[in-house]
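Excluded from the complex is one protein chain; the other protein chains are retained at their positions.
Here is subunit A:
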């Protein structure tokens, strides 16, 4: 039986004629930060809401530790919805204590945990203020505390980094890393791909309601076509090479895309034959490029 694994297994959801999710599957393992990326409307939020039982799936299943998630296991999930939600007229401390209690903590335990997270997230001066009086950044911190206050076994966060200042981004990243290393599977969605690339152990790219690619950033990169950057005063030498396409020619700098099986050493020889080579490097695609690539290919195929 899988231990401490959140499995999303073949979830589908339709809204009338619109297909929101089609056979969405992935899993998040213990101690892992899983980044969930995809364009707007790809189905990230719908997936998370289904995982939390806020929406019902048409088919498919969400499992935790090999068992279908029910209300009791859901209480052990920390959730940050895309649309931030707190009682505007409730004090920070009261709010966190209430949410901790609703997730099954005893009153004393709830108080202790709420105070703990208030201190950790730098909200001590604001603990008796109403949420609506806080700055947006501080409201975000309270929202994170709300997801963490019951010491959840799993974290599901929808766009946790949106609207955060750089300091808060660091705090958030640190907390997520810490939770992951404590053995909590963490899944979060984000449009900040550089952040996802830096932070996540694994990444899943969603397009049109299904998972189109998932794995470590390195795995995803190796799947893409290889590119070379060559800096040389000579021009035009690459156009005639077999299996090579010139993607970009910017002054003396030229970016080449190699078809599968093309030998990069042959390209180097050809370049040297044409003139001096000042730079010759393999370009590793960023997650942004991978994402663009995947999403546009998918867009064409559907």
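The rule we apply is simple: contacts are C-beta pairs under 8 Å (C-beta built on N, C-alpha and C of every residue); 3 or more make two chains touch, one makes a residue touch a chain; residues count from 1.
We adopt the following convention: contacts and distances are computed from a predicted model.
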{"item": "Among \"Amino acid/amide ABC transporter membrane protein 1, HAAT family\", \"Methylamine dehydrogenase heavy chain/amine dehydrogenase\", \"ABC-2 type transport system permease protein\" or \"AIM24 family protein\", the UniProt name of the subunit that does not appear here", "value": "\"ABC-2 type transport system permease protein\""}
{"item": "Given A:8, A:77 or A:271, the one touching the chain that is not displayed", "value": "A:77"}
{"item": "Candidates A:41, A:104 or A:276 - the one touching the absent chain", "value": "A:104"}
{"item": "Which of A:41, A:66 or A:88 contacts the chain that the document leaves out", "value": "A:88"}
{"item": "In subunit A, positions touching the absent partner", "value": "49, 52-55, 71-72, 74-75, 77, 79, 81, 83-90, 98-99, 101-104, 146"}
